[in-house]
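What you see is the complex with one protein chain gone and the rest in place.
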Amino acid sequence: MNLQFTQEEQEFQKTIRAWMRENIPEEISRISALGEMPEKSQQQQWEKRLGKQGWLAVTWPEQYGGPGWTATQRYLFDLERAMAGAPPVSPFGVAMVGPVIYTFGSAEQKERWLPGIASGETLWCQGYSEPNAGSDLASLKTRAERKRDHYLVNGQKIWTTQAHWADMMFCLVRTDPDAKKQQGISFLLIDMNTPGIEVRPIYTIDGHHHLNEVYFTDVKVPLDNLVGKEGMGWTIAKFLLTHERTTIAGVADSHYALARMKMAIDEAPYYIDKQQARRRVAELEVELMALEYTNFRTVAATDEGRPFGPESSGLKIKGTELQQKMSQAMVEMGGLMSLVWDSSSAVGNESFNHSPRRYNFLRACTIYGGSNEIQKNVLAKMLLGL
Amino acid sequence: MNLQFTQEEQEFQKTIRAWMRENIPEEISRISALGEMPEKSQQQQWEKRLGKQGWLAVTWPEQYGGPGWTATQRYLFDLERAMAGAPPVSPFGVAMVGPVIYTFGSAEQKERWLPGIASGETLWCQGYSEPNAGSDLASLKTRAERKRDHYLVNGQKIWTTQAHWADMMFCLVRTDPDAKKQQGISFLLIDMNTPGIEVRPIYTIDGHHHLNEVYFTDVKVPLDNLVGKEGMGWTIAKFLLTHERTTIAGVADSHYALARMKMAIDEAPYYIDKQQARRRVAELEVELMALEYTNFRTVAATDEGRPFGPESSGLKIKGTELQQKMSQAMVEMGGLMSLVWDSSSAVGNESFNHSPRRYNFLRACTIYGGSNEIQKNVLAKMLLGL
Amino acid sequence: MEFNLSDNTTMVADTARRYLKDHYGFDTYMQQLNQLNHCDPSRWELMRELGWFGLPFPESVGGYGGDLIDVAMIVREAGAVLCLDPYVDLVIGPGKLLEYLGTERALKVLQSIVDDDERVACALYDYHAGYNILKPSLSINGSKLSGRKNFVPDGGCANRVLTTAMLGDELTLVLVPLEGCEVTRYRGLDGSRLADVLFDDVVIDEEMILSRGVKVERAVSKAVAWLQALDCARMYGAASALYQRTLDYAKTRKQFGAPIGSFQVIQHYLVDMFTDLQQLESMLFMVSVKADLDDTLEREHACSATKAYYADKGVKIAQQAIQIHGGIGVTEELDIGHYFRLMTYCSLTHGHGDYHLDRIAALGEECDRG
Partner (left out) sequence: MEFNLSDNTTMVADTARRYLKDHYGFDTYMQQLNQLNHCDPSRWELMRELGWFGLPFPESVGGYGGDLIDVAMIVREAGAVLCLDPYVDLVIGPGKLLEYLGTERALKVLQSIVDDDERVACALYDYHAGYNILKPSLSINGSKLSGRKNFVPDGGCANRVLTTAMLGDELTLVLVPLEGCEVTRYRGLDGSRLADVLFDDVVIDEEMILSRGVKVERAVSKAVAWLQALDCARMYGAASALYQRTLDYAKTRKQFGAPIGSFQVIQHYLVDMFTDLQQLESMLFMVSVKADLDDTLEREHACSATKAYYADKGVKIAQQAIQIHGGIGVTEELDIGHYFRLMTYCSLTHGHGDYHLDRIAALGEECDRG
């Protein structure tokens, strides 16, 4: 049992901290300080800067462009990234389709797609959910019919985050309509500029445009864009679910949110009962600590080459619950200042003015990627044997 | 909309208050002030005193010995009873078997049993649950075989509150073993002094003896002791579940618990952060108020001869949850003083010393009479149509 | 005790429901969301025709002498259809304030609100003073009013503003034309229109000072009690709509080959929503009577208890409605998320949960001493 970071790790952390301080664009950290998210151009500029430094695809093996860091280093990097006010890297390229391609893809596919992800050039989105396949993903209907030299894709995806930013989509499609539910699903890479694709925005209750509906009408996708074999889609999707668990808890960004909350309380000029507010912060701090040390155990296991233990199973549930609690606390502490929706100038403390947007946005975090109810169903079955 | 008690009701309340002050034995109110419950002799002495006054079977029609009060008067009576530190009347006679007998019983049965209940002479207990029929009551197995001039009862009941005090038990038994689950169940009155009955104590985690197991070995019960017809047991049990809803929320006793809590905080000599404690009391007070006004609606409906509306459906769930929360708050506020289990003299404030016993005891209140989970299942089905 | 609505109140509520259903709803709401202007004049006139403007005011000023419960039933229905028109903020709020002041001048202004489309906004809050309505930061020095008010509902659409200010150590109520002030408009979380008003050495003549001292404190405290009760009425309307929509959704939305309402966990969520809703209704009835009491202790205790309870359970119902709806629940396209915004908004106006719990604790001590 050794809960200290090594001397080397601490040095590493210092290096990252210094680099972040110098390299994060001020406009981005200003946006983060309000609990908001950057625009596409800002996000991509930032990811490219990381890419140039070789720090974008940090989870990848070195042969594909990863920096060769330990899980602990990745954790420290993520922490310093968050605390410096930079947004998380978009997960679709680096965390999702990248590992799929280097694990299941052909040599050509690796060569063709991985460099663009690692450099931040190519932006990806994820085509999983459909109107009638939300929690019940295996019910998806989007059809990819195999023609002589292409797949013909027809159907609709929904809740597609950043589809309006993306160059590429990785997509679950049904290649065999006669096979049983989970079978007959394949994993396809689709160029978002292909004719027949229409992206329609969905605005979320934070007032922003993150999500989309994506319609496919006779979209031709080259056969080469199939990853793995036909029918392997479900296996690949499951692989991703259990892949990287060391940042799923959102510990780094919750630390940042907690720090913002403390600062907002300290700066609050007036009627907030500060003692009471600090007590509420203490409660959240305790929960974050429990999550963080559970997360550390997953990080340590990764560094020792051990598989994720049962301790990692609750990370997503607990992490998202905590994010929601924190954003709600921020709104409630703000009192009247949280009534503001779209003022161009600050009314009191600006972080409180923006707090409802984040609070609203985070209502989704217990829903997407498998709602917490679905997560619990799965855990009850897989882990508890119920 | 008129939320005042009438002049008459207020006079009534004053009369009751004065009577209670004069008639409640001091030892009983002392016990209540600690959150404890009286012994059999104390309880029965108290119930007889009420009986003598004609105030024991307060929900009964006048023809059977009820005082002819409105539901509002009954509410006020119950409130004054609780606030004066008297225990609730044992429900098995007055609230349960009494109404069954005057609704379903024969003239002979009414004459034979009702007077003893209304006077507090006869103590009853309820023989429903069995080891394998808890939440799933319809699975009960205790067998009553019809012989020439008696039923022969064999089987076992469990969780039988006050069986060791009781003269009589009303009991669900299976008279037709071939009928389907809910059918074939009958409602039988059993004299607890009949040979073949063995009562074994079950101690609960408050350290007291409230519950029992009751074993029946070839117990002969007169045929006259069947209420209604054979096979009507389930109907009668369901009748009881929806019968009297105006005190099921436990509002009166929760008011008393809240008052005790406030007093304990005021008297707490020392380190308790009183402001914080009062804030916690305020939270409980708000929840009690919501419960109370919902309860008032049920009381008002009763007085207007209207059926219970949907507002009454959550009373048991909310009421028991609140009782648990209050008892937990009492323990937590007590801090070190709540560490005490069996000191014969007070260590600091005696109410806090006794708080863990009540806290422990009340863990059962979300379980008995149909666990809150079962209540929710039923509401989802019956009321929400799910 | 008796919880039935009078025939009169029932009629008011039924009319309101019909009228609001015809003229409001999600489409109207979405249109209004994109305007910073005041509500449609024809709808405003319709409200006047329905008698809402004079409803809770004395006949002497052209009113009908109705009760808080009448207004509460209207506001409840308004909450249920996401109505954003500023009936409460430009009529009830300033109207009750003026009525409670009761001076000739005040009643004259009230009469013009009831009859003449006079638009008066109330400026009770600034972010320094927070919920402490008796100690605003704004002050009058040497007959000049200077300072700032925030969160003034429909402050951008009014002609005049009724604002509290300190004159020495006395709370004072001043009626100021808005022309001479710097008004910054923005939208509130619920889609309503807010404004900050900067008073930059506005010269105050005696005419503009309506009253001062204990009388103002009492009027403000009583008027805010109405507003607190009406916050809850609005939240109840929203909670009720949310519950009903979510129940319907659970019955029709299928996943894993069955309606999601067939899953036990969803069933229990819905039962919790339902039982909470029942208790919210009980509290609404209670506060609709007690928020109008003269007894300060009982009035404030009732208002604080209800606001605290709504801030807790109303918000929980809205959160749960989103969770059960899943993805669709967090989109702007569906009304669910907008009810959620309304609920958060109302949980923060006129005192949030913590404020009211503290007030109850303090009132309790006062009771004990008394």
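Think of it as A, B and C in the order they're written, each chain with its own count starting at 1.
Definition applied: a residue touches a chain if its C-beta (ideal position, glycine included) is under 8 Å from a C-beta of that chain, and two chains touch if they have at least 3 such contacts.
Remember, it's a predicted structure, so these values are computed and weren't measured experimentally.
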Study note, to complete from the structure: Shown chains contacted by the missing chain are A, B, C
Point to revise | Of B:Thr59, B:Gln109, B:Ser129 or B:Ser351, the one touching the omitted chain in the full complex | key: B:Ser129
Study note, to complete from the structure: Among the options A:Met83, A:Ala300 or A:Ala346, the absent chain makes contact with A:Ala300
Study note, to complete from the structure: Missing-chain contact, candidates A:Gln4, A:Ser41 or A:Asn193, resolves to A:Gln4
**Study point:** Residue among B:Gln13, B:Gln156, B:Thr247 or B:Thr366 that touches the chain left out of view
**Key:** B:Thr366
**Study point:** Missing-chain contacts mapped onto subunit A
**Key:** 1-5, 72, 262, 266, 275, 278-279, 281-283, 285-287, 289-291, 293-294, 296-297, 299-300, 304, 310-311, 313-314, 317-318, 373, 376-377, 379-380, 383-386
Check your understanding: What residue numbers in subunit B mark contact with the hidden partner chain?
Key -> 129, 132, 134-136, 139, 158-159, 202-205, 207, 211, 269-273, 276, 331-332, 334-345, 347-348, 356, 359-361, 363-364, 366-368, 371, 373
Exercise for review: Against the chain that's been left off, what residues of subunit C make contact? List them.
Suggested key: 263-265, 268
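Assume only the chains that are shown with their structure count from here on.
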Check your understanding: Chains in contact with subunit A and with subunit C: which ones?
Key -> none
Check your understanding: Based on CA centres, what chain would you say lies at the far end from subunit C?
Key -> B
Check your understanding: How many Å are there between the centre of subunit A and the centre of subunit B, using C-alpha atoms for each centre?
Key -> 53
Practice item. Could you tell me which residues belong to subunit C and also touch two or more other chains? Key: 266, 358
